[in-house]
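Missing here: one protein chain of the complex. Every other protein chain is in place.
Residue numbering begins at 1 within each chain, and the chains themselves are lettered A and B in the order written.
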Amino acid sequence: MPHVANIAVSILFDGLAYAMFLFITSVGLSVTMGLMNFVNLAHGAFAMAGGYIVVTLTRTLGIDFVPSLIIASVLVGIISIPFERGLYRRLYKATDLEQVLLTIGLAFMAIATFTYFYGPIPKSVPLPTWLQGDINLGFRAFPSYRAFLIVLGVILIVVLWYVFERTNIGAKIRAAVDNRRMAESVGINVDRLFTLTFAVGSGLAALGGGLAIQLFGLTPYFAVLYLVLFLIVVAVGGLGSLKGTLLAALVLGVFDTAGKYLFADAGGFFIYAVTVVVLLIKPAGFYGRE
Amino acid sequence: MQIFRWVGAAALALAVGGMAQAETVKIGVVLSLSGANADLGHQIDKAFDLYVKLHANDIAPHKVELVKRDEGPPTGAQAKTVATELITNDKVQILAGFVFSPSAIALAPVVTQAKMPMIIANAGTAWITNLSPYIARLSFSMWHPAYPMGAYAFNTIGCKTAAVAYTDFPPGKDSTEAFVKGFEMAGGKVSMSIPLGSPVQVPDFTPFFQRIKDAHPDCMYVFIPSGAHATGVMKAYGELGMRKAGIKLIGPMDLVPDNKLQDMGDAAIGTIVMGHYAVDLDNPENKAFLAAWHKEYGADSYPDFMSAAGWDTMHAIFDTIKKLDGKMSDGAKVIDALKGWSADGPRGRVTIDPATRDVVQDEHAIEVIRRPDGKLGEKVLGTTKAVKDECKELKIGRCGS
Partner (left out) sequence: MAVSNTMTAPAKPAASREEAASFLIKRHRFRAAEALPWLIAIAVYFIFPDRMTFGSQVLVMIMFALSLDLILGYAGIVTLGHAAFFGIGAYTVGLGAAKLGWTEPVSGLFAAAIVAGLVGFMTGWFLLRYRGLTLLMLTLATAIMLQEAGNLRSDLSGGYDGLPGLTFDPLFGKFDYDLYGHTYYIYALVALAVVFYVVRRIVYSPFGAALTGIRENVRRMHAIGSPVHGRLVMVYTIAAAIAGIAGALFTQTNAYVTLTVFDFDNSAKVMVMLILGGTGRLYGAFLGAAVYMILEDHLSKLSPTFWQFGIGLLLVLAVLFARRGLMGLIEDAAKFVAKRRQS
């Protein structure tokens, strides 16, 4: 393959895989913040919890990687419900600052708790053989795991899009994001909608956490380490918007990869520079509401 | 009758006077026990505890008491506050630990003023030991493994060209500077030098490595902080098929930390690192060390080079206690006793260079192989004995002051 084209393909492929991880983990945060106006800085803790559950399922219980991912997501989704009902619900009307304080407090507690049970040493997961190595498409080879990430991401996007745009529930969610009072007055049970979206969002975060182990390794500190990244994706995409989160994840993922490849010295800059540029021009993000 | 009583009393007085006064030596332990780098602190902490547990009787009738404090984030400020209070409030007689270089750097003026001996069990910036006459180091300087690796890569592994990739913070820069110096002095050529982002988050290494792959050097020298980064590097290296493309992976031993080796999979086989410790090192102290470690911490737990440094640190302290008969309150005497200290440990023979107070140790070229039992292991290809910190020997940059 000609050199420049090769580089372009590498950047696009790696960027896409990274973007899928960003999307999967951040979409829950975006919908939660857009729908419930709730700043949930413990989102990373749910991702971290998902990762650790996958570790236990695969290493201690010997369950395969992909089923473990699914089980972990469902489990975390279910566990998040009492949090939402019991704790978060009390603070929907509270100020942003109070929500920040509460959720940071929860994140700290989560970090200490998981350190207690799992120790601070980074963990990894055993991957099935079909996810190791690479896939040879003739003109070049692509790492299997990243290809898997991309495929999984696309499937999730299609599923989420379908649910959002074509189902009743999706319509209700979009209505509640747009105008909560109107939605309530036409009889939509917004409270139950919140719980459902929160659970799904947390479950997706857990999925992202499980997928991230192979990319970044897993320590309890994961809960806050990548939080800034998720917040950036959400802000750049626009709160409560599926399209926005996807576009933001793609733009940021590809630019970050390109930056690190082409200008390794200043690679870290790119993701923040893009954030600043986008927000200066479109303060509410790509598809956010003003 | 009276005479016997007087003689008896005199005899008793003589006997008591001759007996050693049992001291409790307080050791201030400063390690990163929480936060993003808690795993590093704990590897050393476990080694400290294990040595104290197994060798408590060596210094009888004296005892040690470890007063442990969290080092805090790598800003140096918390380490300084915490260590200063260990000195002034807890009245420790010696400080040990220090995972991060900034912690040790921040503390240098304090230990000079307080005349407090300080042993570094990890922090690797080369010129730290120059900052105060009370600092001794038993871990390493970045130059220990990196400089010999340069010559070894060119002469023995056969790398004519090398690309260098490093996490963008002082240890990364130091390590690569050392490697480049050694490599170029031997005749090699460094084709590119790529910073790999900040040490805090493990980045996605793929874009960086892809670029190196496209440039086809013979070897790729990588420095990353030990831990989660190492696994990330190996995964990216494997996924991109770089070994198949003919690019050998080399680096300091941080690249294949023992407690993560098994997770690295086939991609790690063939990696050659230069290091002073590996779990598979074949010497009697290491065998005993490993057995004790597994017994105490479980079969799935492995020590690494930081644990080995921690073990030797405690060993040095214990030997000093014996030498000074428990009288550790004169900092200058303690440092003098430490200078020239030499013993066999899990790493082999380690010595504290009296001129620089830095460690002198053997560096082994180690290759990752698959053992007959199926697990990954390490094979020693060759050893350079008694390596000193070349940065100070050659007086490069800040090392020269």
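Convention: a residue touches a chain if its C-beta (ideal position, glycine included) is under 8 Å from a C-beta of that chain, and two chains touch if they have at least 3 such contacts.
Computed from a prediction, not measured in an experiment: that's the story for all the values here.
Novice: Looking at B:Asp168, B:Glu285, B:Asp362 or B:Asp389, which residue reaches the missing chain?
Specialist: B:Asp168
Novice: Touching the absent chain in the whole complex: find that residue among A:Pro82, A:Pro128 or A:Pro283.
Specialist: Spelled out, the listed residue whose C-beta touches the missing chain is A:Pro283.
Novice: Given that one chain is not shown, which residue among B:Arg69, B:Arg357 or B:Lys392 touches it?
Specialist: With B:Arg69, B:Arg357 or B:Lys392 as choices, the missing chain is touched by B:Arg69.
Novice: Given that one chain is not shown, which residue among A:Ala72, A:Ile111 or A:Ala183 touches it?
Specialist: Answering carefully, the residue with contact to the hidden chain is A:Ile111.
Novice: Taking the full complex into account, what residues of subunit A touch the chain not shown?
Specialist: So the residues of subunit A touching the missing chain come out as 33, 90-91, 94, 96-98, 100-102, 104-113, 115-116, 120, 228, 231-232, 234-236, 239, 265-266, 268-269, 272-273, 275-276, 279-280, 283-284.
Novice: Touching the missing chain, which residues of subunit B?
Specialist: Within subunit B, the residues that touch the unshown chain are 31, 33-34, 38, 42, 68-70, 73-77, 80-81, 84-85, 87-89, 101-102, 105-106, 108-110, 113-114, 125, 131, 168-170, 173, 198-199.
The working rule: only the chains that are shown with their structure count from here on.
Novice: In their complex, what parts of subunit B are in touch with subunit A?
Specialist: 34-36, 38-39, 41-42, 194-198, 200-204, 206-208, 210-211, 214, 227-229, 231-232, 235, 238-241, 259-260, 263, 265-266
Novice: Using the touch rule from the top, collect the residues of subunit A that touch subunit B in their complex.
Specialist: 3, 6-7, 10-11, 14, 18, 115, 119-122, 124, 132-134, 141, 143-146, 214-221, 225-226, 257-258, 260-261, 264-265, 267-268
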